[in-house]
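The next block holds one structure in the form of structure tokens; read it before the comments.
Here the complex is missing one protein chain, while the rest keep their positions.
Think of it as A, B and C in the order they're written, each chain with its own count starting at 1.
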Amino acid sequence: MAKKKELWSGRFAKRLRPQVKAFTASLPFDRRLALHDVRASLAHARMLGACGILARRDLAAIERGLAAVRREIERDRFAWSRDDEDVHLNIERRLTALVGDAGKKLHTARSRYDQVATDVRLWLRDEIDSGLDRLAALERALLAQASRHADLVMPGFTHLQVAQPVTFGHHLLAYVEMLERDRERLSECRRRVNRLPLGAAALAGTTFPIDRARVARELGFEAVAENSLDAVSDRDFAIEYCAAASLAMVHLSRLAEELVLWASPRFGFVRLPEDYCTGSSIMPQKRNPDVPELVRGKSSRVVGDLVTLLALMKAQPLAYNKDNQEDKEPLFDAADTLNASLEIMAGLVSGLRPDAKAMRAALAQGHATATDLADYLVRKGVPFRDAHEAVGRAVREAERSGKDLASLPLATLKRFSASIDADVRRVLTPEGSVAARDHFGATSPRQVRQAIARARERLKGRGSRA
Amino acid sequence: MAKKKELWSGRFAKRLRPQVKAFTASLPFDRRLALHDVRASLAHARMLGACGILARRDLAAIERGLAAVRREIERDRFAWSRDDEDVHLNIERRLTALVGDAGKKLHTARSRYDQVATDVRLWLRDEIDSGLDRLAALERALLAQASRHADLVMPGFTHLQVAQPVTFGHHLLAYVEMLERDRERLSECRRRVNRLPLGAAALAGTTFPIDRARVARELGFEAVAENSLDAVSDRDFAIEYCAAASLAMVHLSRLAEELVLWASPRFGFVRLPEDYCTGSSIMPQKRNPDVPELVRGKSSRVVGDLVTLLALMKAQPLAYNKDNQEDKEPLFDAADTLNASLEIMAGLVSGLRPDAKAMRAALAQGHATATDLADYLVRKGVPFRDAHEAVGRAVREAERSGKDLASLPLATLKRFSASIDADVRRVLTPEGSVAARDHFGATSPRQVRQAIARARERLKGRGSRA
Amino acid sequence: MAKKKELWSGRFAKRLRPQVKAFTASLPFDRRLALHDVRASLAHARMLGACGILARRDLAAIERGLAAVRREIERDRFAWSRDDEDVHLNIERRLTALVGDAGKKLHTARSRYDQVATDVRLWLRDEIDSGLDRLAALERALLAQASRHADLVMPGFTHLQVAQPVTFGHHLLAYVEMLERDRERLSECRRRVNRLPLGAAALAGTTFPIDRARVARELGFEAVAENSLDAVSDRDFAIEYCAAASLAMVHLSRLAEELVLWASPRFGFVRLPEDYCTGSSIMPQKRNPDVPELVRGKSSRVVGDLVTLLALMKAQPLAYNKDNQEDKEPLFDAADTLNASLEIMAGLVSGLRPDAKAMRAALAQGHATATDLADYLVRKGVPFRDAHEAVGRAVREAERSGKDLASLPLATLKRFSASIDADVRRVLTPEGSVAARDHFGATSPRQVRQAIARARERLKGRGSRA
Partner (left out) sequence: MAKKKELWSGRFAKRLRPQVKAFTASLPFDRRLALHDVRASLAHARMLGACGILARRDLAAIERGLAAVRREIERDRFAWSRDDEDVHLNIERRLTALVGDAGKKLHTARSRYDQVATDVRLWLRDEIDSGLDRLAALERALLAQASRHADLVMPGFTHLQVAQPVTFGHHLLAYVEMLERDRERLSECRRRVNRLPLGAAALAGTTFPIDRARVARELGFEAVAENSLDAVSDRDFAIEYCAAASLAMVHLSRLAEELVLWASPRFGFVRLPEDYCTGSSIMPQKRNPDVPELVRGKSSRVVGDLVTLLALMKAQPLAYNKDNQEDKEPLFDAADTLNASLEIMAGLVSGLRPDAKAMRAALAQGHATATDLADYLVRKGVPFRDAHEAVGRAVREAERSGKDLASLPLATLKRFSASIDADVRRVLTPEGSVAARDHFGATSPRQVRQAIARARERLKGRGSRA
């Protein structure tokens, strides 16, 4: 039941209906911004003081009061009241209770529109930093495995058919590339998150002679939002973050898909660490790859969050509309999901144990070195398209006789091209195949080691926050 | 820290890592299914008893235990433990603590896969029933307003340009049609929700001679799922529900958009009830239509939920994969959002007060009866395309002279067509215009009243559950 | 360059800029509706005639003219002009060129808003009928395979880990269930598609005494849209169709995923018909499952189409806004994608050849009958939870010794439960396992045959349109 008067209620004859209060209140989710709100309020108050808008003694009272509020929040002793709608009014009300009239002056020269935009940006900046660290940690876990298994040969797949031999290290490095792009995108997104909206007030700026650059400096913002209407209504930063997070989750879901495949007895390429697996309530033998499955599933929710935000902002006239309050839950969910998934995947990847024998067995099915044979013919002067055709026919023969191409006798191979000689043998082995792919970006162990070194160089000095 | 042994842990040498337990646990959200879980377990146990799979005394113990569990849940005294992963294992563990070995027999002939599918369907059936009631309540609120204002003339818009006069009642009835389709869709969806998966066990059925039809009867399911692999992995019902909910929310968002427009001083067509509006922390004069804005915004999150579920299920091999655990939060969110939005909109609509004066003033801008003039000419024998052309030129003249078409002198009108006579006056009034549109589905007050009667007939006996 | 005058240009001083004409023209995609447009115009004209709004000789001229137009369209001789914006104005202009003033009368009592809504509904009704037929055809293809392989045992998977033995027939029937729900949804959607908007005119109905029921009868609509504002602005039918199509595509994508897995040499469970596979431009040995991969990919575009339509309609005020023109391309794309995918999958499924040997080999890895052993113990009086624990420990021993549970010696098994006797052998075989799951919806060959019979009964008399 609403008992206290709303802080904005001067013009209203009727009290807000309790059911409407429950529908419109954001406190259940924006409480999460409490410490960022205090921090931004402090910077705002100090600027008001420095600009002569707030008397020295009022500033002192506010500083004292906000410090008390912060302690209450940190110790989980703050008495949140749904009656006060949101985190901002809760804190302002408590401040005024603690320090009296000075508290009523804090909201000078600002509105909740620029205030919440500031809080969310501060919060998101922290989440991005955490995400950048976790991306780096996952990259390092992949690099450690890649380094350990730079020579380990496995079948590379396209269309889930055996394509060509690759090294396990090379395969893992593909994910390092994806995550590296994610780090780039998040870093660039961070720059756009890190602009100060405060000072835009309701939408037009304020009549007080404020110093926005001072607030930006104190809060670590790189720039001040250039247009007040845009500053209060812009949610680009949330959408861009969710887009970057969606893409990162798509990468994790691809890795997760492969782990699920590889952990299946049909592949058996890796063994997942047992403390990352769960059993079944009915089937006693089960050892399920729940973690990658959940990560794969969770990628969908971040895509959903992104869609929500895009649909939310579409066709909104300027400036702030209440719709924008719906930005927080999807944004929070996207950040939580991404950061939790990155962390758990780093642990999982570190514990992977590849099974060289299973990989070797799989290489024997699928004529993995057929391209090598075609290339071999090209080097003997056969045009590639004709070489391809000849090897294709040899594969047909191998299939017919139930063998892998690599194990066909030389005499049989020669039936498909007179250019085939005994030196073809090395070309048909997986080791020969990967060793021969020895240029920038290719799968030879030598190239894999160089790629690892480059990737480690890129990561240097980054992510040490983790 | 995980202390208890997992109920499925026989084959595991290592305990689940606490961080992994936190990542995979569904208890934080599936607790919501607790009472449905108890209900389904009871029906399952009774069937096991009736089929001779469970001894009479074991059944009695389980019934007693589950009754105790239900009371604990209802009184919020159940000691939930994240350690037990999910709602099912929590309840099974508690049951066994209460009644001993009999509790260990409850999971005979079922798995958590068919169990959770059953729980969610029971839960969703209740949510749909609640949604159907709320749809009916909102329709009734619209019909009451439509009935009160069946004669009230306002400008109808296309492209947000004045198009033709309509009655306010007729305009509101458009939403009744949309909501009626939503009721149809939800009812049909309910039939597909209301099929029993229990008995599918893990994926293949069970070796015990169970009687699924008995369980279906006891739980009020209309049918038994025909294929066990499908029964445990199917999430169609969740997707179909979210699709129906998305569409319903799109309807609410359209109504919300109009309320926001109409409540703007630029339109001033309606006054929202004051206890549904909020003020501003900075601008003392504000009286904001937060409720329709939030509803408009919330439509986006249901679309996001739908996308999440579609992306979640895409390309999953049979049968159950852990990804499916991610179905609950979006589904819960969609149902909560839809049902809360329907309820608040019913209240808001009931409190609307249209402003006939503002509507009338708006009718004087935009040449709203131009089509009536063209139709008039057609009735005098002018081909429609030529009539349209002539009236178009008359409008140009009206614009040039800063007047509305309806206020042009007869002499001026005659310049555009010799067929125009003094009897054109009635045709050019808004009242004449709406009265003349008097066929099935059109805007005349007479038709509006008939449409209201038909709509009330459709609603008869429905939604009384609210 | 725009040369002809626009048919609506009476009030305009300036001509539409050619660049704008190109941007706004819908002819490039709505031409597809041409024959439906002619058909609806004919019905409209005949109704105008029957109601005395159109003179007999005018009607005769219009009928003659539209017949000529139809022939031109069918023979691809119609001279489409982008200058005339859309399919409607193209046809009206041509009609007037053919029959003179009578052509200018056709647009009496209608607008392009209700006209295009009518055309699209007629078109979509045809597409749905085609979809229903193709769903039935794919179901029949699955049933034929299921019938052939009702006894063929393969490992059922959950989490892509071996779970329990199932029959190949039972597995395929899971998809029949999904498709059957798709048929239900499409049929119900069809009823909502099949309502006549014509007569709503611009948004308010018309001043002419039209007979909408007559038009509905002639065009085969089941009902007349009840509210004119809703009739012209409603796109529910398109959204509902795309939602149903998305779900159907999700089902196809799941089947496609399994076919890709099964066709991989790692599984080898099925051989795809060679004329449904393609090779590689570089790897001579490749035989790629392009068709299921494309179907899996195409499911995404239908989800995208659905999102487009939901976002499109969200928050649009009544009645028609030009945004609605963007409904066609996603709707066309969704229908084309669904219907093409259904057709190709029916062919592909018919050509599948399962590999019993590979399935059998896979059954030997993963302790597929562990649940059967637990159930066996339950039947001997062990509480299920204790039986599960005992079998779990036995699986651990099997893993340690590199064997499958089913091949552990009896003596070893007895170490985990004294209740295990020689009669356990049958329980541990795949055949025993599937035969024992013999209740409604379960995997035993007997149940599979009954399920096939029921499914065939449901399909009887349906889909013969294909």
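By our rule, a contact is a pair of C-beta atoms (placed from the backbone, for glycine too) under 8 Å apart; a residue touches a chain by one contact, two chains touch by 3 or more.
The structure presented is a predicted model; accordingly, all values stated were derived computationally and were not measured.
Chemist: In the complete assembly, which of C:V69, C:A202 or C:L247 touches the absent chain?
Modeler: Counting the whole complex, the residue in contact with the absent chain is C:A202.
Chemist: Of the residues C:S41, C:N227 or C:S280, which one touches the chain left out of the display?
Modeler: Answer from the full complex: C:S280 touches the omitted chain.
Chemist: Considering the whole complex, which of C:L27, C:V224 or C:L312 touches the chain not shown?
Modeler: C:L312
Chemist: State which residues belonging to chain A touch the missing partner chain.
Modeler: Interface with the chain not displayed, on the chain A side: 7-13, 92, 96, 101-109, 113, 156-160, 163-166, 170-171, 173-178, 181, 184-185, 188, 192, 199-213, 224-234, 236, 239-240, 243, 246-247, 250, 253-254, 256-258, 261, 296, 299-300, 303, 306-307, 310-311, 313-322, 371-372, 375, 378, 383-386, 388-393, 395-396, 399, 433-434, 436-444, 447, 451, 454.
Chemist: On chain B, what residues meet the omitted chain?
Modeler: 157-164, 260-261, 263-267, 279-290, 293, 307, 310-311, 314-315, 362, 365-368, 370-371, 373-374, 388-392, 394-395, 405
Chemist: To test your reading of the contact rule: which positions on chain C touch the chain that is missing from view?
Modeler: 6-17, 19-20, 23-24, 85, 88-89, 107, 110-113, 201-202, 260, 274-291, 293-294, 296-301, 303-309, 311-312, 321-326, 329-330, 340, 343-344, 347
Heads up, the rule we're going with is that only the chains that are shown with their structure count from here on.
Chemist: Approximately how many whole Å separate the CA-defined centres of chain B and chain C?
Modeler: Centre-to-centre distance between chain B and chain C: 23 Å.
Chemist: With chain centres defined as C-alpha means, what is the inter-centre distance between chain A and chain C in Å?
Modeler: Distance between chain centres, rounded to whole Å: 33 Å.
Chemist: Mind pulling the chain A residues that touch 2 or more other chains?
Modeler: As it turns out, chain A has residues touching two or more other chains at 260, 279-290, 293, 307, 311.
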